[in-house]
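Before we start, here is the structure in question, set down as structure tokens.
Here the complex is missing one protein chain, while the rest keep their positions.
On to chain A.
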Amino acid sequence: MNKIFRLTATSLRAMTSLYRSNQNNGQFLYISPRRMCTAENHNSLAEMVKKDRVVVFMKGTPQQPMCGFSNAVVQILRMHGVNNYAAYNVLEDQDLRQGVKTFSNWPTIPQVFFNGEFVGGCDILLQMHQSGDLVEELEKLGIRSALLDKEKESK
């Protein structure tokens, strides 16, 4: 019974600071993380990365990134017209910050997930963008990159 109460409380805490914000022409979901019990951390993270097609763990928010590398991820996604994604600010929660590193076995922030699968950090996303792979990967998610429309217009 106590475990049920704890799990319920944890879920409620995680949901209490949810809000949506409009950014440019799209929406992004900024979630203020609450402290998560280490025991439930892994399961919570597994759920978090699957809930949205694009999930970013970053320093700061998409509106105000607090790290050049996190900002790079935000900028790249914005270039491709991806504004509807979940962004988690690890600076607000040290448990989350450490938890996501353990979860993905990746030592740094930012971290990008597509359909629940870890993609990489800023370097990888940048290289994917430069090589054109990012357009393809977004297409697999059912997201049409804005760059495709830009290319069409310029022809």
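Just so it is clear, a contact is a pair of C-beta atoms (placed from the backbone, for glycine too) under 8 Å apart; a residue touches a chain by one contact, two chains touch by 3 or more; residues count from 1.
Here is the rule we go by: contacts and distances are computed from a predicted model.
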Chain left out of the displayed complex - its UniProt protein name, from "BolA-like protein 1", "N-acetylglucosamine-6-phosphate deacetylase", "High-affinity nitrate transporter" or "Exosome complex component RRP41 homolog": "BolA-like protein 1"
In chain A, positions touching the absent partner: 59-60, 65-72, 75, 78-79, 91, 94, 105-108, 118-124, 126-128, 130
